[in-house]
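Read the structure below first, then the notes.
Note that one protein chain is taken out, while the other chains of the complex remain in position.
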């Protein structure tokens, strides 16, 4: 009963997936991962029917358990998605909730010697695992991926890298145009590190792990930028390279490795442009007051995929009134749109 | 497995309680309410043993389902409390999670013609219900109440009104010294109402209920102050009286009804002072940078209970470094202390 | 030459006025005061012509020397006023720049045992001094007063108290509706005082006077509220009573003395209502985003003078787009309007 809980029209199945590629990851994080598979209303009625699948990624610091978090007056996305299906607003589809959390807050859905092989986990383990166990339409034209913030980032880059797996995607305020989204924070983060830890990220990590986490205001930014660095600019031996020096100036060698992960940069490369042109549907949105300027990132990504030759009719683009927060009501809109597009509408 | 979930050492039992006093409440909110009862490790081992009980209240906009909410790097309070018992840091006790949510966000744990009889629900229905079903030490000396913010408010006023039921309490940043905590917001709220709804709270409510709730920045403050008014200054016929006029000036008639609910004012009244002196244990804390100046409220409440004759040795007082947010790690400290005090330590 | 300076079309005469009523003031501030008298273009041409006079008051912390302050891309008000006359946008008038600064930042233009007799200085010394030395139309129908912020406050209350002297006034974001403008700051100020000076305003003052003033963020608010208290709620022996206690709660005895100075309260009293009805012209404006909610004060004052029976055609009211800052471009508009109204336009 609302607001406390709700009954699902479909079924949300919870599993643990024992990963091979995450075993022995550099952070010592679990290689057994929760995974949720949502089956839409009617899934059990016709044993011969197969369904498209949408994979859902989370933002930085998110883990699977947080999809249940309830906020005042609103429902969590899995409930909104279920209600959307119950109302018949989209063709039925399977929704897979993927966990790519790390003890630094996230993985950015890439393979990195700093965090682990989360791209491989998603593409080479999760997708086959789902296709084996559920009646999916197991081809790229019926497989989409979506997410918000870092999850939107993952939803942009994964199909660019693996167009044979994903044929559509949606990004809500996804990390893009790193020059505008990330770099402006460097001096702020550098000053925190300098003032509070003498510039030593090692000292920060030791302190962070020794006390109530997130009890200092600097915890969030320091962890976030260390975590991004672990994903984007770790050395082969796992050494994490920050993209700024002690005074906040860009360190070009590390920054270039970040930029190589920027969806706006990636989309300008021929093989990624090929992948993007092959997409059946691309949803891009962001709040016009996004605190991280991801509205600018969304516009830049929109521009670069146009330059890459993506046909306008395959793209949905919107800057809605809002910030980076409390925009989960956008997710079902994109979910329905992706499913309609994959159904050929 | 952390961070996704954890195994409890004790048992968390979930029930629905069908209330009589909430039936037909003015907001049309459910009168069947969830209630959780946590049984500590060992509860099942000795069928003859009885346990003290601590009732736990939530802050404004909180409802029972939100106790499961997970934040990055931390555990929800029910898990922290369980772990505290598992470590043996306090004598075992039963912990009851009470729901007093309303569709305005909360009830302030009072009986009001604007919201419903939540004080009666708590005292006359929940407490007996628990005592009937569990092996409680069913007397006021073994019954405590605790909460944060509006929950801390409820934890202060309920024992003052019903000392025969509660013999100890804890308040974390509880609403107190309304003059400092609430009144400074009046002009801000009044201007929002004036600018966005022409000063009409009816128009606000109609708008709020017609769209995605909490999607406008004014939603939070407007709903909060309307909700407080519904709790503190509704007329017998249910008409809600705001304590400020269209330009933000105090409306004395309504404001006096608010003040009559202020723990600092209440504690100065003889019968409440009697009640407070009868308490075996009172825990008061707040963050020294509390956004709502509830550190000042905590200090004012500490002063007034001293003036009421409460012995210092029964009081724990602390201003800790922190704000109003992310302070759930404080709750187990007070829970353990209350249980130790009720056990005679 | 702009932007550095400008040539006046009229003449700005600078004098020192030796006050009797300020001699021996409680703060030991100078009783010899600068005063500036601006004579419009043409003043020297016709020795028989007499002119209306507008007295100009400054906001809190302002002193006469600050009228010369230049900001990027704008001119100071005395230059704007001169240019306005030069363009012939208003009938020529004499403009008198009054200084009522104190070492606490200001006087609120009242007589107080905490600061000095600034109301008497203005009304009983400055006005006659000007009328003696210049060709004024020396009657209340040709004497107006204007100001911003605390200066707007002075411009509201002085004609209410001395309608035989002033027959018109203008207030730009003048202090009004103290409940909305001042009281919300009490907890913030109280916490600063408690955290930084153990609650002792004496310690604050000693510290403030011992070092670079205004080098701590708390200096501004602490000095401001101490200064207002010195103006509004000093005892006959000069003891300054703050209107809030150490935890930020209102102290009714002192607060009532503040309220007795609130233009909105004053305007509701019969003799002040009489005075207001006698005004030939009243200009009220404020920025719609005023940080101190003086837009709400302006609206409340507008409402109360209507209730007092002031005819609508004598009032100009506007909430313009803006904040409390950088609104000096509004002053010439009111100055011109007052002069036109006094001329019978």
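Going in written order, the chains are labelled A, B and C, and every chain counts its residues from 1.
The working rule: a residue touches a chain if its C-beta (ideal position, glycine included) is under 8 Å from a C-beta of that chain, and two chains touch if they have at least 3 such contacts.
Quick caveat: nothing in here was measured; it's all calculated off a predicted structure.
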Shown chains touched by the chain that is not drawn here: A, C
Contact residue for the chain not shown (choose from A:180, A:212, A:315 or A:343): A:180
Listed residues C:23, C:50 or C:68, member touching the removed chain: C:68
Of A:214, A:296 or A:342, the residue in touch with the unshown chain: A:296
Absent chain, residues of chain C that touch it: 1, 3-5, 30, 32, 34, 61-66, 68-74, 99, 101, 105, 212-215, 322, 326, 329
Residues belonging to chain A that touch the chain removed from view: 177, 179-181, 183-188, 190-191, 194-195, 247-250, 264, 288, 293, 295-297, 299-300, 303
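Assume only the chains that are shown with their structure count from here on.
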Chain C and chain B - chains in contact with each: none
Geometric centre distance via CA averages, chain B-chain A, whole Å: 36
Chain A: positions in contact with at least two other chains: none
